[in-house]
Every structure is written in structure tokens, then in C-alpha cells.
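Following: one structure in C-alpha cells, then a few remarks.
Apart from one protein chain that is not included, each protein chain of the complex appears where it belongs.
Let's look at chain A:
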Amino acid sequence: MSPLPTFSTMAPEAGLKQAMALSRPDIIETMKQSGLKGRGGAGFPTGMKWNFAAAAQAEEKFVICNADEGEPGTFKDRVILQDHADLVFEGMTIAGKAIGAKEGIVFLRGEYTYLRSQLEAVLDRRRKQKLLGKAILGSDLEFDIRIFMGAGAYICGEETALIEALEGFRGEPRNRPPFPVNTGFLGRPSIVNNVETLASAACILQKGVDWWKATGTEHSTGIKIFSVSGDCGKPGVYEFPMGITVAQLLKEVAGEGAKAVQVGGASGLCIPASQFQRAIAFEDIPTGGSIIVFGQQRDMLDVLHNFLDFFVDESCGQCTPCRLGNRKLLEGVELLKEGKCSMAYLQELCALGDTMQIASKCGLGQSSPSAFLSVVKNFREELMGRTYSHV
């Protein structure tokens, strides 16, 4: 049984057929009405993104599916691609019609190379079924999809870095604006959407706006797919409505009694037990779906150490706040573990974290200090004056 009940109950290609009957502005209007926000974590309204790209004038446009799922603790896109690839490709085709693109590219992370042959087979079948290629379902719509393999870089989950990689460059994020919806792949208008966003778009076209808005909260509509790992009884992929509280979620995954929950992966927030009543939604705790549960036995400094090792390794090195800031935070965690960090220096590190959030060029550096800052704020009594034996 697939862990994704909503995606499993979708009738094949019903969303696409629905979209074929609609005009381009109507498809975009539907997406806007639904209130769907980007499922990769940034939460940009999908309808607005499609609208910008649709309005841009160009000979060529591109629909790019971001399957470079690299956020620690996230694996929902892998499950969606394994079990519901058709729904993702359907969403891409709908997006292609909406913005007027003829080419779609799936940017699949190198770690998921083993999924490629299976996805290529689905694409081949769709071409035979006239769901891709020229004259889709007998109309004048033309759209095809190819797969591009990533080469192992977390930063390529950032949309402009992803485009740089597609173009054959180092995955270093660009300045925004201009945004990809105007100047994207090869300088053409491009939309970059997460795997889950595209699958959700296909569902919305099929079942309608009201059905989608019936779940979730006012500002975060619909269902969300979560990847749950760490110290809980039932790790795995789950579908929950947006707005679920951390406590409710923990109950579902048999993770009650947790010390803290990391929501949104390494670049997300570390939520202590006292705040488990908070809701997971864009208006409270935003997330791309990564939930990592920490049991009572976990040392938060070990967790931070792991996260900062990750960021030091994955920073592209382009801008100074991120390249050096993460390194200084890592050294700070090492000092704390040795019990050699003064309060004044800890405060300085927090100020550095604030600076990184403001001054870094892209989302990586802007969000990498979040975990550090939230642990310092919420678990202060664990941090200071530790004895050497903890190391």
C-alpha cells in the first residue's frame, strides 16, 4: 500500500484532461485560487510563479522539476517518484500548457540514479500513450520531458544553482532578480517546481479548488507529504493536512516523549518539547516536509555538529558569510563541546548567525544558522560549562 492516500486515489490523467479543456489563464487562475505554495520548503505561491512565466514573452520556455531532494531528513520526493511518477509528469505537462513551454526537464539528484531507468520507462510509455510529444491527446499541445542527472551537490536544490548546473556550470546560485520566471534556463523564462508541487497541481486540476482548500489552513492549503525519521516508532513517509501540530504528528508516528523535533531539515528549526503545540504551516513553522525526531538521550550539540559539518561541506563557497560563517559556527560548537566557550563568544556567534541570515546570497547561508540559533535559544542549559568527558 502506498503511504500516500491522496495521490493513490487520483484517476490517471484526469487532471491533464481537465487542463486541456481550460484556457491557459484559467489553469493559472485555478492554481492561484487553490493557494498551493511551493512544497520544496520556500512556500512561494505556485499560481503566481506560473503567471509570471506565462506573462513573459519568449520563443522558448521551460518547466523544470526539482528532484534534487537533498535536505537532510527528506525522502518524500523519492517515494513520490517511485510510486506516482505519472502524477508528477502530468503536473509538468499541465504546467507546460499553462506557461506555454514545450520542454520539461527533471533534475534528478545523482544519489537517485537507480530511479532513472524506471522513470525513463514511464516517459516512454507516456509518449506511446500520446501523453507526451506532439499532439498530446489529439490536441495541438506539444510537450516532452527529459531527465538530467545531478552530480551530488546540495546547493543545486536552490533553483538558480540548479539552472547553472543544467547549463554546465558550477552550481553557484545567481543573484535574484532577475528570477528564473523571466531569465531562467538558457536565459529563457523557466519555472522550477518541486516534485510534490507538480503532483499536487495535477490533483488540484482533477478534483478542483474547493476539494484542495477543504484541508489545511487559510494560508497553507491542502495536504503535505512529510518525511519522518529519527527517534520514533514508525519512521517513513506520511500525508498530513497542513497546520498539523508537532504534538499530533508525533502521536501519529509514535514519537511521543521526544526531546525536540527538527522541522524543515538541517536548515529548518529545532522545536523543543515546550513548543510542540505549534502548527506546521507556512504561517507558523514552515517546512519542506522533513521531520527529524530527537529522543531524550540525544545531545543537541552532537546534532548541531552534524548539521554544521554538512553545511561547511555543502556551501558553494561563493559568498563570504556562508563560506566562513558556517566554519566559525562549527568551530564554536566544537568549543562548546569541550566546555571552552565563554558566554561573550557565544553571543558573538549568535550575532554572526544573524548576520549570515541577512547577508548570505542564497537560501543555504540564510537558513544554515537557524538550527544553531534555535538550539542556543531553547537548550541553553545544556550548552555551557561542559566538562571534557562529553567530547
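Annotations for the structure displayed:
Please note the rule applied: a residue touches a chain if its C-beta (ideal position, glycine included) is under 8 Å from a C-beta of that chain, and two chains touch if they have at least 3 such contacts; residues count from 1.
In this text, contacts and distances are computed from a predicted model.
Per the UniProt record, the absent chain's protein name among "Cytochrome bc1 complex cytochrome b subunit", "Amino acid ABC transporter permease", "NAD(P)H-dependent oxidoreductase subunit E" or "Protocatechuate 3,4-dioxygenase" is "NAD(P)H-dependent oxidoreductase subunit E". Note on the undisplayed chain: of the listed residues A:T9, A:S23, A:T113 or A:S139, the one touching it is A:T113.
When the full complex is taken into account, the listed residue touching the unshown chain is A:R78, out of A:K37, A:K61 or A:R78.
The residue touching the chain not shown here, chosen from A:G15, A:G216, A:P235 or A:G255, is A:P235. Of the listed residues A:I225, A:A266, A:C319 or A:L349, the one in contact with the hidden chain in the full complex is A:A266. Summarising the interface, chain A meets the missing chain with residues 69-75, 77-78, 109-114, 148-154, 165-171, 186, 227-231, 235-237, 262, 266, 292, 298, 303, 306-307, 309-310, 313-314, 316.
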